[in-house]
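Omission of a single protein chain aside, the complex is shown with its protein chains in their original locations.
Here the chain labels run A, B and C in written order, and each chain numbers its own residues starting at 1.
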Amino acid sequence: MMNDRAYALFEEQQKDRGISLSEAKEKLKALKIETPSWGYGDSGTRFKVFQQEGVPRDPFEKMEDASVVHKLTGICPSVAIHIPWDRVDDYGKLKAHAEQLGLAIGAVNPNLFQDDDYKFGSVTNVKAAIRQKATEQLLECVDIAKQTGSKEISLWLADGTNYPGQGDIRKRKNWMYECLAEVYEALDDDMRLLIEYKFFEPAFYHTDLADWGMAYNLAQKLGPKAEVLVDTGHHAQGTNIEHIVAYLLDEKRLGGFHFNSRKYADDDLIAGAHNPYELFLIFSQILDACRDSDPNVRKTAEHISYMLDQCHNLEPKIPAVLRSVMNVQTQFAKALLINFDEVKKAQEDHDVLAAEAAIREAFEIDVKPLLCAVREEMNVPPDPLKAYAESGYAEKILARGKGGASW
Amino acid sequence: MMNDRAYALFEEQQKDRGISLSEAKEKLKALKIETPSWGYGDSGTRFKVFQQEGVPRDPFEKMEDASVVHKLTGICPSVAIHIPWDRVDDYGKLKAHAEQLGLAIGAVNPNLFQDDDYKFGSVTNVKAAIRQKATEQLLECVDIAKQTGSKEISLWLADGTNYPGQGDIRKRKNWMYECLAEVYEALDDDMRLLIEYKFFEPAFYHTDLADWGMAYNLAQKLGPKAEVLVDTGHHAQGTNIEHIVAYLLDEKRLGGFHFNSRKYADDDLIAGAHNPYELFLIFSQILDACRDSDPNVRKTAEHISYMLDQCHNLEPKIPAVLRSVMNVQTQFAKALLINFDEVKKAQEDHDVLAAEAAIREAFEIDVKPLLCAVREEMNVPPDPLKAYAESGYAEKILARGKGGASW
Amino acid sequence: MMNDRAYALFEEQQKDRGISLSEAKEKLKALKIETPSWGYGDSGTRFKVFQQEGVPRDPFEKMEDASVVHKLTGICPSVAIHIPWDRVDDYGKLKAHAEQLGLAIGAVNPNLFQDDDYKFGSVTNVKAAIRQKATEQLLECVDIAKQTGSKEISLWLADGTNYPGQGDIRKRKNWMYECLAEVYEALDDDMRLLIEYKFFEPAFYHTDLADWGMAYNLAQKLGPKAEVLVDTGHHAQGTNIEHIVAYLLDEKRLGGFHFNSRKYADDDLIAGAHNPYELFLIFSQILDACRDSDPNVRKTAEHISYMLDQCHNLEPKIPAVLRSVMNVQTQFAKALLINFDEVKKAQEDHDVLAAEAAIREAFEIDVKPLLCAVREEMNVPPDPLKAYAESGYAEKILARGKGGASW
Partner (left out) sequence: MMNDRAYALFEEQQKDRGISLSEAKEKLKALKIETPSWGYGDSGTRFKVFQQEGVPRDPFEKMEDASVVHKLTGICPSVAIHIPWDRVDDYGKLKAHAEQLGLAIGAVNPNLFQDDDYKFGSVTNVKAAIRQKATEQLLECVDIAKQTGSKEISLWLADGTNYPGQGDIRKRKNWMYECLAEVYEALDDDMRLLIEYKFFEPAFYHTDLADWGMAYNLAQKLGPKAEVLVDTGHHAQGTNIEHIVAYLLDEKRLGGFHFNSRKYADDDLIAGAHNPYELFLIFSQILDACRDSDPNVRKTAEHISYMLDQCHNLEPKIPAVLRSVMNVQTQFAKALLINFDEVKKAQEDHDVLAAEAAIREAFEIDVKPLLCAVREEMNVPPDPLKAYAESGYAEKILARGKGGASW
């Protein structure tokens, strides 16, 4: 078999490089990537949402699609939900449905940007009553998390302004803190609040939580259960995201990721599709932190929640999610092959070329043999996309018709 | 009267600077800014369109709103329309309605981005049948222009791709040319095709008409009736738009503008609200070209179509349009006060500071006295926004309710 | 006199707007802008430093040039110095020379980027000996500050890397803290450490202090004498600088500014020359904070150190500095004319258009009459640039020849 020969050669080559595949395999099996319920529904741009046939019509069907992704990859056992998009009468029923499918409910994502009341801000609204309403909606999410067994609230606020003068930036900052302090209090001790930031959109002048510094400072003030969530599409052009990742790891405040890729703004494309090296470098920082002498840095690095947060405007949803998951897995696998001892040695020698080469070498490796081996050991198909194409699921869901869930 | 004293002082100050107000006034009276029918309707981001009460429900009501803007400013006598958004059974009737309101139908803007068939491209679609459909829709727009007395087709294509490999870039380029050549042939001799370009969105990997160079080259190939339209929000960060304007003027290929402002991407905010100096510098290039020794450069500069193209996601539509028009008028007025002889003199002396100061000085002037005087002579209110607030029109249109036209 | 009439009218107009000029004048007289010794010397790009005749040959001559700027503006009484560029044998003598010229020594700026030892980092270098050397150079600067009566160390670190893997980001972060903690200890109680950040350059992959968040977090850890310094040219494209300013004010951690303008990267052009509205909006946030109910926010806003940090690659140095000072003063004056009560009222009403208009209105005012009046009361020339041109100083310094100080 060609695959066996490829793996044998791969193993030999890695051994030569001083890399143990058994450890890499363990880490690959332990990797978990949460998929978002809204990733299975219709989405688009402000210009047009093209509807696809077969998108799920309710949270239960979204779970079914997500379970297909998990069955084919083995590494997507939880599903993030959006409230109110995924509001149901009986969360126990949704949880049971998920569990039956081999899934758990993941992060609960409050949506505070589509109610007319939030037009000028939710937790940063100048009107106390609206801030109160927003706080209650956040508390509802904490409650839903408790009902569904979720341990995470993933908070992205669309709050901001479009014009100078529109809002009182400092007051809004303080109002946000007040609301979130109330929410923080409601968290169980084993829950966490993941605070996401964004450079711009939908606010076009100032965004209340505009960058990692604002999210971090807020988390610091709230307490140890609050951490920062990095969405890879939410930065200014040129921003060194892996630097931010390293920084937050060192501060023990990195809680999670929303993966997606972009070339321009928050394009929300398939993770790893554009500039895949960036995703690899993010993982190189995380894996480096897993070797830190400080156990709290290590613990932070090991407890990061990896989630997708994407729009599939043109392509069919389930294979696009599969592809994203596989892209993330691929870059993670490559980063596992970095010889960090070599990197450190070169750093100590001020040997720029050797240090760069030691990182880059791992990126150039084709990890398909490793991933095939891991998938085999996990009893999932070696090529999840092919398996999906052959499964007949895509054809089956066409019966749902057009006009399913969208965001 | 304070206003009279202000104007007297203003006139004296400008005389001292060697600026004749009579010429400035003539140019201010001749300035025309076209407003877009869609600017009066609901718009938003991909996250949410907040509906406003009172937005027009059909093209006829849009004309009514536009006529209010023209009545209050005196400089907005035409209205751009979007097809199919403004499709009506009888364009003669729409034209008559507009004329009764003192308006003309302006540029016809084909919309080739919301039909399901155009999901993967319109005139650049790999399927010949779809390209043919798109061409026919463009020809329909030429026909509508002829029916409504419009002399301009304003073409923005959303065509592009989201991922490497998705499209054959070179073939798409040639298909586009083929379609537009057919459309070009249908134009009357006194019509023009304005070709707009855009850096990105809704396409997130490549946009078929991505920059001025692609639009310009296409216009060159099509012929003298094709010109470039510059939308101020459609460039990469940092792009020197006034340089592009000067360049296109020199090539006699600048046909029009879509004004709006932005801080990040194509934010489509009120024109002149962000970085107003940029708008002033654009006009400084245009007015400089009006003094060129080449009559064809002068003619190009004098025949530019100025149009707004904006979204008013949060603010009420009509006053936002008024404000935009006034911002454009204000920066145009300031640019009229540049002493170009001083600029040229400093340029010849390599006197960087004096050259910069000669341009900047005009920007620092408060042109309210000049605008008040011009408005008085034009029999429009000195403060159009105040006049609108007092007119009762905003209250009157509330009867239209929510859920009017949107894009 | 036209000027008197202009001022009378101006006063009346402002009174009508509810603005008291006496308060504005007091604030304008209290404004201080520090000029940098290196701004008077030669500078350029990596491609070429064009030498100018007459640039100062030593720190003493730099003080002389700076004193001319202060004499002509009345608001530039201190001069920032760079060590080692401004190293002298006897700092008492430099201080005395400055005082004789009516100047004080301002912020001491350690230069940790031109010694060969710092090629791979100064306080973040992997070699302990080099970190120690850098720390000692910082301590030398603290000592120089004490000798010259300066109360500020203004710290910009060029430290960073060009390639992935080149440096251990987390270790470098901790080394930096260790070094600066030692420096912090050496500060007198009335001194402060201003920590500057920069997006990129000269490091092209990661910069150890890359953004406000990293500078702020470091300041938090060091203690109350450490504050953040904002250089207006050190951000990613599109960054909302005034938001950062407001944020740091609310956190009581904004210590100072390096003013300059840019269109692309850290272009270090004349302050306020590009996008002057941004400078105005920065001041609008500061002046708004001066009205905060929290006395500590007010105190922070009132104790900001304003400094220029620019390169005059093409234009003569002294008039370029004058122009920069005047641009800053102009935007500050405009911001003083904001009717903040109107802004707040509109914010409370969610009246986006009125709020934006209340801010923008002040920007559109021509403040020349106000500045003339203030200059007259301060006994400085109404037009500092004209006075400089007529002073003969530019001709006098030509005797210095070419080849003076550069950076």
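Some observations on this one:
As a convention for this text, a contact is a pair of C-beta atoms (placed from the backbone, for glycine too) under 8 Å apart; a residue touches a chain by one contact, two chains touch by 3 or more.
It should be emphasised that the depicted structure is a prediction, and the values quoted were computed from it without experimental measurement.
Residue in contact with the omitted chain (choice from C:Val88, C:Ala104 or C:Ala265): C:Ala265. Checked against the full complex, the one of C:Phe113, C:Tyr177 or C:Tyr393 touching the unshown chain is C:Phe113. Within the complete assembly, A:Ala273 is the residue of A:Leu31, A:Val183, A:Ala273 or A:Ala358 that touches the hidden chain.
When you scan B:Leu112, B:Ala358 or B:Ala387 for touch with the missing chain, the hit is B:Ala358.
In the complete assembly, the contact with the undisplayed chain comes from A:Glu12, out of A:Glu12, A:Glu99, A:Asp188 or A:Glu348. If you put the missing chain back, the residues of chain A touching it would be 2, 5-6, 9, 12-13, 16, 237-238, 240, 263-264, 270, 273-278, 314-316, 319-320, 323, 330, 352-353, 356-357, 360, 363-366, 368, 385. For chain B, the residues touching the absent chain in the complete assembly are 119-120, 126-127, 161-170, 173-174, 199-200, 205-206, 210-214, 216-217, 235-240, 242-243, 246-247, 249-251, 281, 284-285, 288-289, 292, 297, 343-344, 346-348, 350, 352, 355-360.
What chain C contributes to its contact with the hidden chain is residues 43-48, 50-51, 113-114, 116, 119-120, 158, 162-164, 166, 199-202, 204-205, 237, 262-265, 267, 269-270, 273-274, 313-315.
Criterion: only the chains that are shown with their structure count from here on.
In chain A, the residues touching two or more other chains are 119-120, 162-164, 166, 199-200, 205, 237.
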